[in-house]
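One protein chain omitted, others in place.
Labels A, B, C, D and E are assigned to the chains in the order they are written; within every chain, residues are numbered from 1.
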Amino acid sequence: MESYTVCQLQREMRYEGFLLIRSAEKRKDSKGSDYVDMNLTDRTGEINCKIWNWDPEAAAPEAGQPIKVRGTVQEYNGRLQLRVEKWRLAAEGDPVDMNALVPCAPRKPEEMMQEIEDTLESFENEELKVLTIGMLDLAGERLKWFPAAQRMHHAERSGLLHHTTDMLHLAKGLLEIYPWLNRDLLLAGVIIHDLGKIEEMKADRTGNVTDYTRDGQLLGHLVRGITNLNRVAEEKGVTGESLVLLEHMLLSHHGESEFGSPKPPMFAEAEALHWIDIMDARMNTMKTATDKTPAGAFSEKIFSLDRRVYHPEMNS
Amino acid sequence: MESYTVCQLQREMRYEGFLLIRSAEKRKDSKGSDYVDMNLTDRTGEINCKIWNWDPEAAAPEAGQPIKVRGTVQEYNGRLQLRVEKWRLAAEGDPVDMNALVPCAPRKPEEMMQEIEDTLESFENEELKVLTIGMLDLAGERLKWFPAAQRMHHAERSGLLHHTTDMLHLAKGLLEIYPWLNRDLLLAGVIIHDLGKIEEMKADRTGNVTDYTRDGQLLGHLVRGITNLNRVAEEKGVTGESLVLLEHMLLSHHGESEFGSPKPPMFAEAEALHWIDIMDARMNTMKTATDKTPAGAFSEKIFSLDRRVYHPEMNS
Amino acid sequence: MESYTVCQLQREMRYEGFLLIRSAEKRKDSKGSDYVDMNLTDRTGEINCKIWNWDPEAAAPEAGQPIKVRGTVQEYNGRLQLRVEKWRLAAEGDPVDMNALVPCAPRKPEEMMQEIEDTLESFENEELKVLTIGMLDLAGERLKWFPAAQRMHHAERSGLLHHTTDMLHLAKGLLEIYPWLNRDLLLAGVIIHDLGKIEEMKADRTGNVTDYTRDGQLLGHLVRGITNLNRVAEEKGVTGESLVLLEHMLLSHHGESEFGSPKPPMFAEAEALHWIDIMDARMNTMKTATDKTPAGAFSEKIFSLDRRVYHPEMNS
Amino acid sequence: MESYTVCQLQREMRYEGFLLIRSAEKRKDSKGSDYVDMNLTDRTGEINCKIWNWDPEAAAPEAGQPIKVRGTVQEYNGRLQLRVEKWRLAAEGDPVDMNALVPCAPRKPEEMMQEIEDTLESFENEELKVLTIGMLDLAGERLKWFPAAQRMHHAERSGLLHHTTDMLHLAKGLLEIYPWLNRDLLLAGVIIHDLGKIEEMKADRTGNVTDYTRDGQLLGHLVRGITNLNRVAEEKGVTGESLVLLEHMLLSHHGESEFGSPKPPMFAEAEALHWIDIMDARMNTMKTATDKTPAGAFSEKIFSLDRRVYHPEMNS
Amino acid sequence: MESYTVCQLQREMRYEGFLLIRSAEKRKDSKGSDYVDMNLTDRTGEINCKIWNWDPEAAAPEAGQPIKVRGTVQEYNGRLQLRVEKWRLAAEGDPVDMNALVPCAPRKPEEMMQEIEDTLESFENEELKVLTIGMLDLAGERLKWFPAAQRMHHAERSGLLHHTTDMLHLAKGLLEIYPWLNRDLLLAGVIIHDLGKIEEMKADRTGNVTDYTRDGQLLGHLVRGITNLNRVAEEKGVTGESLVLLEHMLLSHHGESEFGSPKPPMFAEAEALHWIDIMDARMNTMKTATDKTPAGAFSEKIFSLDRRVYHPEMNS
Partner (left out) sequence: MESYTVCQLQREMRYEGFLLIRSAEKRKDSKGSDYVDMNLTDRTGEINCKIWNWDPEAAAPEAGQPIKVRGTVQEYNGRLQLRVEKWRLAAEGDPVDMNALVPCAPRKPEEMMQEIEDTLESFENEELKVLTIGMLDLAGERLKWFPAAQRMHHAERSGLLHHTTDMLHLAKGLLEIYPWLNRDLLLAGVIIHDLGKIEEMKADRTGNVTDYTRDGQLLGHLVRGITNLNRVAEEKGVTGESLVLLEHMLLSHHGESEFGSPKPPMFAEAEALHWIDIMDARMNTMKTATDKTPAGAFSEKIFSLDRRVYHPEMNS
């Protein structure tokens, strides 16, 4: 059976493939039997399906998971619907192409995690190593799929890892040009600077942010990152200057009070972290805007840049 | 013997009384004997004295303590000096009038501490009570003499208590007008909101701030207050919403990012805390400026207000 | 007959009660006879009615008045309509519950007026007393129902009195904590500070603001308040410093040029007035926003605060 | 006898001429006799003189007046002093060249006053004429010598008239290009817009501003101008729209709240007044700065412009 | 035949007259024959017409031209349409009243051009004359119809000339009041200051701006004006100070970095140019807003002024 994207589906087509459960709700049909009403999506669109005769004891499947479905496309009240014949939740080892379902980072999360761990291996400063590992442990599995933002930059599955590892590359380039910087301090700052976002936003495994958390709104990821770091330090018994330096790097990485940092960066590694962060965010935003704009034309106004973006003809 | 202030001293006068050691340094005289060179102050001025034949094993007295001295005023190289005949550090029970030596809060620290404790007694919310007591314990004895600032408002011995208890009065007035406010939450916020200043500034027992600390400069008292609060919560096992509400009150009490709060107050008690804080600070600044200005005249420009202040004739 | 709110009305119900005339227009029916088309409201909704055979000589009733109506609810073109059998304008003494018809201040205007008069009684400064009474006289009856704003805070019937009397309570609390403030000056400032609003906005007796006046837009209530105060002073022959002090308090009570005060508060009573004003406005806005938000949730962004507001779970 | 400026005086020279009394104080000499110690100035410098044997009953002459002195220059304690032989205060008709004594407007005050009066003659709108005349009457004689500022622009004797008449020329030019503007309204606005300065600053007859007044600091010339205008209107019985239009023009002529106008100009004549005002002020500042700077060079930073000014070579 | 505006047209009317082609597109009818679908406009509205049996070889007429049409008004699908019997593009000499078709400057472009040329004749400085003429030559014919803006001020056919010549009048008025200004420099600055707009915006011969150009968005008219000026200077061999003075006047004429001028005006002629420019723009905006507002009423908020505008009753 050929493979289609959702936007290619037409009446009477046969379909088999992996889609994402965007929402799923258990309901009762006119005879009182349970069924599940689901909206399934890939990056191109959304289609509804019903699964009849649902086990009254079983809950509806959780949103945010890939599902394998087979069936026929039908039209009902002018809208397409998938009549499902067979389905199961995707299992480990299934050939699910997540990038076809939602925007994903260009590299695999496992590969990016490995890169962070290799970087940690090379640390010479034990305190910084211990604190950074502790922060990664607190973040746990969620780091694998967490996005870096709801909309701004790296709003994609594993976007937080994408942003972090690109920043690691930038930082390593900087360390060659400015060898007087403290290597471990800068790299530790890069790795932990946005981990607080995991408690600031609610995101599912597809990298989709549905809302901000209570703590995210009342404190923000900078301050929650700092209290987490203190918890790690207390647990691990770290009391040296490295702790307050990392606290300051977390607090100051937005650069100015206007952007949420009550203190500006006050030593070189904090300053470097701030610029690396903004540079990677901006390059990501610029790429997204340029990709959507034909060569020789200007984009609409990009909200986070407060300007229109030009796609040079020369580059194409 | 009559009692004089430092600015009243003249050549050949006999003097006996309590002064404050502003600085004290051990030196060697021309014959190689040790002596101590001290500058003694009260609120009206400063006079130098030497104490000869100092025990070579003993350190110079620490600055910031009251000392009792007896001696004769002499002139040396055109400046007055006290030739000391007898001296000792002030002991508990001595009739030292601290307010004659440095600017002091108008009430006794013990009385203000008692007021805070009485307020705590009346708390119904156990979590808020435990957290607030924990924060006071961390502050410890230093709270008794700590000023609220280096220069701005309540820059005086026990200024932090002065500011806190005046704010408690304001808060209690508010609770009558807006009885829907959560009483314990607001009062807890008032009591702990500035305790982080104790780790932000270096001050001696006279309430004199000599500098900001490393942590004070890198993090500020808002964020250090929050990490202290987390430490207390972990120790006491407090995990309910009261913790994050107090964290937010600490973080937002300066009102705007421009003034150091990355989050604005987001619930009514946080909002109230912010305005109570600014109102008490401003009334203190206004009083100080008005007291220094003759009726019917304008002060110089007051730095923290960015304006001149008028002393109405009508009021005098 | 049972009492219903407008949103409870259904076809065929009998209704008798007091409603508010939101609008009333005289028209001609198909036979050329006059009738009046009225929209009647309470706080829950709006219903249309026609009163047939209107006296051609009589004007339609003025909007903004309570009316007593009796009739039956009918449906016409899918919308409910009241077929009126009997009606009359509400008269003094009628048991009209204004608070059921429009948002009202929590206290009776007469009670609040009395409080202001009692405060005035206690003034020792004759000039301040005369000026304040003169300003209240200029405001006249309108003060009884005037709101404090179109939308921001205290946008309710008698909201201006509500705001003013809550501020009086705050001011009296302050005078206990800062007894060096000039009592009469501060209280006079509180009473007159917003009276200019009565000439700045057009409001009907229900406290509903329909527009700003020409003078309101060209000058604002601060400046119009000052010219009114000068007129009072000239009439009463007041020439002392109290006049210019009150002028300054009117001019500076918004605190900063950005918010409409070309001069910042330059003496302590003016400074106190500014903070009391902002504190009461903010507490009112906070209460309104919190009341509309379920416990544990965040409100939408509140325009006048430029932020979302949290309703703590702990408080409920 | 030749005529000298103060900076040309040398020991033993004979001097006769008009100087300005900058300060004059009555004192007693070593024998107990009264004398007057005066500092006399022209635009080039200052010299001290004593007038011995002063009548004990007579006050010292008032500062700010021209005086005719004759005497010899002497040296006393290394500084030059004038030994006065004969003196009298300048009388009407004396050939005093005020411009040699202090900076003066380039035209005679009488001539400028006449121009304003001629302009008033041509008014067709009676209300505007009456209000403008009333404002000029309130200003009275002081308008003849009053400067427009302490330091900024037109800080010179009769500077207020200089500024006003140059603005009248600008306004008349505008009326030709934009003939739809209301002529009388614009011209009335020009004439009265800065009259409030006469109550805002303390200036002597030489155009020297020594200080701001209490009302000037608490209210400013915009608001005091408006209250004066109301007083005039009440006296003259003017109640039409012209009054509120002029009030608005006074209030808005600084253009933005940041520069002291709580309302921006809201009709065309108010807008025109604002730009005419700023244009004349700036051209005056530019001329002063350029005159002090050699061709082909840059001035120091000009405070009121926040920039350096270039004197083009081409222009010289 | 009587003359109608588009908004006066009704079914069955005969029409003959000049209209503007707003858009014209070649299409095929149901039989496969070519026809042209056009929208024709005057200032009052728009009407559609089809011209059947179009020559398949011929292109559709270009938008932005006047066309003469004769035909009958019909209704099709509820909208009016013109059934065209005869048409031709307007030719030179036709009595086309452009001002009836689009907003036009109040004077003829030829007359305004002549005024500029007469002004140039009177220049004494050869370099300034040569540079200004060169800039006009670069602008060429487009200057005749180019508007000054898309929406802000002088958004009309020949608006750029209208703005420039009104500014010339203002400048000449200024030169009488401030005769020390360099006449030729100021006038040259006025003439060339906005010529860069011709390369910044895309406009058709009706003065309608459809978009900004690539260079307009990437550089703006200030900088493109400067590079054009340099090109002229190189061609004409001008190397004196006049070149850099004019460059600075172009660069600084928006006054502040916030409004696009990286340098503020640094000599008097540049300062004058800036204020003349803003004054003329504002008076035009004020007139447009006032004309649309009834006397005694306020306009909606005017975007470019960020305020509502009042139309005084007194003026009408």
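Brief remarks on what is shown
By our rule, contacts are C-beta pairs under 8 Å (C-beta built on N, C-alpha and C of every residue); 3 or more make two chains touch, one makes a residue touch a chain.
Every value quoted in this text rests on a predicted model; they were computed, and no experiment measured them.
Partner chains of the missing chain, restricted to those shown and counted over the full complex, are A, B, D, E.
Screening E:H153, E:H193 or E:H248 against the full complex identifies E:H248 as the residue touching the chain left out. Across A:M13, A:L120, A:I133 or A:M266, the single residue that touches the chain missing here is A:M266.
From the options A:Y4, A:Y35, A:Y212 or A:Y310, the residue with contact to the unseen chain in the full assembly is A:Y310.
Annotation: of A:D42, A:D166, A:D194 or A:E247, A:D166 touches the absent chain (contact as defined above). For chain A, the residues touching the chain absent from view are 125, 166, 169-170, 173-174, 176-178, 180, 182, 185, 240-242, 245, 264, 266-269, 271-272, 275, 278-279, 282-283, 286-287, 290, 298, 305-315.
Touch with the hidden chain on the side of chain B covers residues 214, 217-218. Panel shows chain D; residues 296, 298, 308, 310 of it touch the chain omitted from the view.
Throughout what follows, only the chains that are shown with their structure count from here on.
Path length between chain A and chain E in the touching-chain graph (shortest route): 1.
Following the contact convention of this document, C is the list of chains adjacent to both chain B and chain D. Counting the residue numbers used at the interface between chain B and chain C, over half appear in both copies, so the two copies meet with largely the same residues. Residues of chain C found to touch two or more other chains are 214, 217-218, 245, 266, 298, 308, 310.
Interchain contacts (touch definition given at top) occur between A-B, A-C, A-E, B-C, B-D, C-D, C-E, D-E.
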